[in-house]
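Pasting in a structure now, in structure tokens, and then I'll have a few things to ask.
For this depiction, one protein chain was excluded, whereas all remaining protein chains were kept in their positions.
Right, chain A next:
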Amino acid sequence: MAVARAGVLGIRWLQRASRNVVPLGARTAFHLNKDMLPGPYPRTPEERAAAAKKYNMRVEDYEPYPDDGMGYGDYPKLPDRSQHERDPWYDWDQPDLRLNWGETMHWDIDMYTRNRVDTSPTPISWDDMCKQLFSFVAFMVFMFWVGHKYPVYQPVCRHHFSYNLGFLSALG
């Protein structure tokens, strides 16, 4: 009787123990669990706060992409600034990417690396540069068209073939 009771208790203890710990020698496949990974668009303020905490941002700074079905989920919309613009003299954890450990990466960071797109301020604003370039190009195109329509060359005769036009006479 006591043996049976001890056996039952032992089984119960084993079940309880195995529920809480992973068997010896085994680990979980990955150390980030589901709520530390990106999820769907946050609907309630609590979800927003949780998402901001997950992405290591302030709740006021956290702004997800608009929910229009394009697949962003709750990933934050960071300002569209290239890594070129970041301080080159600060002690970044990853100096080539100018990025810190744990800092949320921009959705398009692979576009904004220092080998690719650069959004740094230019000496003249973009629309001024565009205006100057396109007005020059338009002027040159106009001048070439004028030169094409009204060609200027030394005076020449009507045609240069002395006896006949050869095979070109077939063209009429």
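In this section, a residue touches a chain if its C-beta (ideal position, glycine included) is under 8 Å from a C-beta of that chain, and two chains touch if they have at least 3 such contacts; residues count from 1.
The rule is simple: contacts and distances are computed from a predicted model.
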Checklist outcome for this item: Of "NADH dehydrogenase [ubiquinone] 1 beta subcomplex subunit 4", "Sodium/potassium-transporting ATPase subunit alpha", "Immediate early response 2b" or "glyoxylate reductase (NADP(+))", the UniProt protein name belonging to the chain not shown is "NADH dehydrogenase [ubiquinone] 1 beta subcomplex subunit 4"
Checklist entry - For the chain left off this view, which of A:A4, A:A29 or A:A170 is in contact with it? => result A:A170
Checklist outcome for this item: Omitted-chain footprint on chain A covers residues 31-32, 36-38, 40-41, 54-58, 60-61, 68-73, 75, 80-81, 85, 93, 100-105, 107, 109, 117-122, 124-128, 167, 170-171
